[in-house]
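Sending over a structure as structure tokens; questions will come in a sec.
Every protein chain except one is present and positioned as in the full complex.
Let's turn to chain A:
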């Protein structure tokens, strides 16, 4: 992306940009968004699944951040703050849409009805579609936690800051989410490593 190649070494820190924006610098916020929009988009599209919803959520988030910049407390990284706003914008979208049919919200009965009992090994879907449809089976909190920790590589502590919950809650949401995804992603895994046994320890990847 062009904006990335324009980046220079003597780059202004994120917090400085945000401060400049709060003081009325008209370019500072656009610069900040240019820096982080790719990852913000990744969070939005992975959390929501639907590209149009994710696009709206990302735009909502950018404008919310623009207006809320003066209230940034400075005790977290700007990226953490931005991602929190993205996650909240996604949640708002979901609430406003009162849940698309493909996205049960923590309802075990619905989940069981939707979850494939015997995944079709001849299923031709690509990896990303598999992952996306599998993620859609999770309640929002579990999905968002896994997006941040397993997909975006956030530490549990950072994800906890983004979602404003204790680290233990993130761990628990990740554990619940992985437990639900394990049977859904099974066929994909087995296709890749037919014999995956041995001393592999535990499911999570504590960072």
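Everything below uses one rule, namely that contacts are C-beta pairs under 8 Å (C-beta built on N, C-alpha and C of every residue); 3 or more make two chains touch, one makes a residue touch a chain; residues count from 1.
As a working rule, contacts and distances are computed from a predicted model.
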item	value
Choices "Anti-sigma factor family protein", "ATP-binding protein", "Imidazole glycerol phosphate synthase subunit HisH" or "ABC transport system permease protein" - which one is the UniProt name of the chain not shown	"Anti-sigma factor family protein"
Touch with the omitted chain, as defined above, among A:18, A:62 or A:94	A:62
Hidden partner chain, touching residue among A:18, A:87, A:146 or A:159	A:146
Residue of A:30, A:76, A:91 or A:165 touching the missing chain in the full complex	A:30
In chain A, positions touching the absent partner	1-3, 6, 24, 26-27, 29-30, 33-34, 37-38, 41-42, 45-46, 51, 55, 58-59, 62-63, 66-67, 127-128, 131, 146, 150-151, 153, 168, 171-172, 174-176, 178-183, 185-186, 188-189, 193, 196-206
